[in-house]
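First the structure, in the form of C-alpha cells, and then the observations on it.
One protein chain omitted, others in place.
As written, the chain order gives the labels A and B, with residue 1 at the start of each chain.
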Amino acid sequence: MRSLIDITDFSPEELQELMDTACDIIANPEKYQDSCRRKKLATLFFEPSTRTRLSFEAAMLELGGNVLGFSEASSSSVSKGESMADTSKILSCYADIMAIRHPKEGAPYVAACNASIPVINAGDGGHCHPTQTMADMLTIYRECGRIEHLTVGCCGDLKYGRTVHSLLSALTRYEGIKVILISPKELQLPEYMKQDVLDKNHVDYVEITSLEEALPQLDVLYMTRIQRERFDDATVYERLKDSYILTPEKLESAKETMRILHPLPRVNEISVKVDDDPRAAYFRQALNGKYMRMALILKLLREAEAGLQMPREDTLDNVLYCDNPNCISSVEQELPHRFRPTNPATGEYRCIYCETKKHKKN
Amino acid sequence: MRSLIDITDFSPEELQELMDTACDIIANPEKYQDSCRRKKLATLFFEPSTRTRLSFEAAMLELGGNVLGFSEASSSSVSKGESMADTSKILSCYADIMAIRHPKEGAPYVAACNASIPVINAGDGGHCHPTQTMADMLTIYRECGRIEHLTVGCCGDLKYGRTVHSLLSALTRYEGIKVILISPKELQLPEYMKQDVLDKNHVDYVEITSLEEALPQLDVLYMTRIQRERFDDATVYERLKDSYILTPEKLESAKETMRILHPLPRVNEISVKVDDDPRAAYFRQALNGKYMRMALILKLLREAEAGLQMPREDTLDNVLYCDNPNCISSVEQELPHRFRPTNPATGEYRCIYCETKKHKKN
Partner (left out) sequence: MRSLIDITDFSPEELQELMDTACDIIANPEKYQDSCRRKKLATLFFEPSTRTRLSFEAAMLELGGNVLGFSEASSSSVSKGESMADTSKILSCYADIMAIRHPKEGAPYVAACNASIPVINAGDGGHCHPTQTMADMLTIYRECGRIEHLTVGCCGDLKYGRTVHSLLSALTRYEGIKVILISPKELQLPEYMKQDVLDKNHVDYVEITSLEEALPQLDVLYMTRIQRERFDDATVYERLKDSYILTPEKLESAKETMRILHPLPRVNEISVKVDDDPRAAYFRQALNGKYMRMALILKLLREAEAGLQMPREDTLDNVLYCDNPNCISSVEQELPHRFRPTNPATGEYRCIYCETKKHKKN
C-alpha cells in the first residue's frame, strides 16, 4: 500500500503531478465532486490540531466522500495500551484511507506498515508534516508561477521549526533555489539540516540575523513564530522579538512580486496590517492546503486500487537501538528497533521511524 | 456577507418569512432534502453545547448538506492564541456557512466581520442566543396560531436568563403583547431590560412573585430554571424554590389553550408529571428549533449567493473602552474597541461586541 509519511516519499515529478491536479480541481471543482463517493477518510488525531483536521475533512467532503474519526486521544480507548499496529489494522476495517496525527515520531509510519489502506502523515511530533509542505509548495507555484530559480527567505525559529525543515527538504530538489536563513543566533538552522539537506544538494544559502536586510532580495518570505520558551534568557527574547515581526513599514523595501507565507496560526509575528497587502499569501496558503489534500487523497486511493505497494527496504532489526524519547519505538514495547543504512562508507544508519542517526561498527 | 448575531438583526417580516419557511419544511420535507447538497456547515463550538450543536447538525443533514467542526476548544489548536479574525478567515476556506458558540460576548460578531461566509451566533456567553429565540417564536406561532395579542408569562430567573431577554426583545415588536414577569425579588428583570425593551416599546407588563396567581391569565408560560448559586442566602433559596416548580396541581387553574415553553435542559422546575399534558410544548419546541435552523441556513446561504452584505455602521474606534471582562475585546489584544452611537442626545454609545453602555462627553 502506498502511503505518505515524508514529503520526499514523492519525487519532484509526483509533486508536480499533485500540484497539477490541485490546479485542475480549483479550475473545475465539479469534475471532482463525486470522485470519492462512498469512500471514507478516517482522521485519527491522537493530539488536537483543529486546522489540519478540518482541512482534511473539507477536502474529503468536497470529493464527495465521508469522514469519521476522533480529534483527541487522551481519553480514547484507542490509546489505552493498544499498539499502533493493532489500531491501524482495525481502522482498515472502517475506512478507505486514513490521516494520522500523533505526538510520537514515526507513529504514522508504523500505521502504514500494518494498515491495509493508505496512510497519510498529518504530523508526527517534531518529525514531519508533509501536507503542510504540500500547501507551501502549491502556494509558491501558484503565486510565483514556478518553483525553480527563486530566492526564498526563511525567518524566525529555524532551529525547531519543523515546517521550515520540510520545506527546505522539498525545495532543494528544484534548480536555482537560493536560501536566506533569517534568525537570531539562538534559533539558527541545525547543523544536520545544513549538511544533509543544503550542502548535500549544493544549495546556495546565507545566514543573517536581519529581516530588513534580507527583504529586498526575496521572492518568497516564509515566516514562522519565535516562542519565548525557546530562550533561556528572557531579556534576550525581549530585545530580539520585534525585529522578527513583519510590518507594513518593513515591507516597503520588498519586491512587489514577493509573497509572504506562514504555516499559521500566527500570533503577532505578522502584523494584521499586512493582511490586506496583495503580497500576503498566508490565507490563500490555507486554501491551497485543502486542494493539495484533495489531490493527495485522489492519488493514494487510485494507487491503492491499482494495488501499488510501498517499496521493501533493506533494514537492520534490533541491532542498533534508538534512544530518542519522542520516537514511537520508545513507547511501543513490541516494535522492533529498525534502522536503514544511509551511508555504507561510514556505517551510518538512521532509525526508520524518527531518522535518529547511529553508527554501526563493523 | 449577511450573518445572524442578534435576533433583532432580522425584521419582524424576515422572522415571519423564516417561520413560513419552517412550516413549509415541516409540511414538505422532501422539497428541501437536497437544498444544501455539497454545502458544508462548520460548527465551531468553543464551549460545549451538545443540544444546540446537534440541532444545527441535524438541520444541515436534513437539507442534504455536510457538517464538520469541533465541539470543544479547550485543547483545540484553534484556541491557542489565534485571533477570532484569523480563525474565521481560515474556516471560510473549509465551509460555506458557520455556527459559532463562544464563551466571550461578541466573538461571533468578530467572526462575521472577517469571514467570507455567513456566520450564525449559536450563543456568545450571556449575550445572545438568537436561534433559541427563533425556536421559541416558531413554537408560539405554531401552538397559538399567532404571535400578536398574547399574554406571555416569563417565570424563574429573569435577571440572568439570557433566553428570556432575547424572547422579550423579539416579542415586543408584535402588537398587543402583555408580559407578566414572575420571579422572586432577587431575580427580577434588570432595569435596563424594562427601560430599553419594555418601556421603549410601550409594552404592558406587570411584575409579580406568585406563579399560581399569574397562571390563569396566561396564553404562554415560559419557564426557566432558578439556580441555587444565584442566592447569597441558601435559606432564601430553600424557601422559594418550590413555588417556581410547575406541577399538574398548579396547572389546574391554567387555560386549556395555554402553552408551556422551556429552553431546556430542565432539571426539576417542571415536574415530569406535566410532560404528558397537551399544554407541555417544550419537547415540540426542541423540534421547532431544528426547523428554524434549517430555514435560517437556507436564507443565509441564499443571501450569500446573491451577494448581500451586512450594512456598514457608523462607529467610533478606540475612543471609548469596554470594561466588560466577558467581552471578546477583553481577550483579543489587536481588536479595536468599537462603539456605536445609540442615543446622540445623551451621548450614549454601546460596545459593538457586547452592548456595554458608555457615555461620551462632548
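Simple rule for what comes next: a residue touches a chain if its C-beta (ideal position, glycine included) is under 8 Å from a C-beta of that chain, and two chains touch if they have at least 3 such contacts.
Quick caveat: nothing in here was measured; it's all calculated off a predicted structure.
Asker: Looking at B:I208, B:V236 or B:L264, which residue reaches the missing chain?
Answerer: With B:I208, B:V236 or B:L264 as choices, the missing chain is touched by B:L264.
Asker: Of B:L54, B:V236, B:M310 or B:V331, which one is in contact with the hidden chain?
Answerer: B:L54
Asker: Touching the hidden chain in the complete assembly: which of A:G69, A:G161, A:P263 or A:G289 does that?
Answerer: Only one of A:G69, A:G161, A:P263 or A:G289 touches the chain omitted from view, namely A:G69.
Asker: Taking the full complex into account, find the residue in A:D20, A:D34 or A:D86 that is in contact with the omitted chain.
Answerer: Looking across A:D20, A:D34 or A:D86, the contact with the absent chain belongs to A:D86.
Asker: Could you please point out the subunit B residues that touch the chain left off the display?
Answerer: 33, 48-52, 54-55, 57-58, 61-62, 67, 71-72, 74, 264-268, 272, 283, 286-287, 290
Asker: Spell out the interface residues on subunit A facing the chain that's missing from view.
Answerer: Touch with the absent chain occurs at residues 38, 40, 42, 66, 68-70, 73, 75-78, 80-83, 85-86, 89-91, 93-95, 334.
We adopt the following convention: only the chains that are shown with their structure count from here on.
Asker: Just the number, please: Cα centre separation of subunit A and subunit B in whole Å.
Answerer: 42
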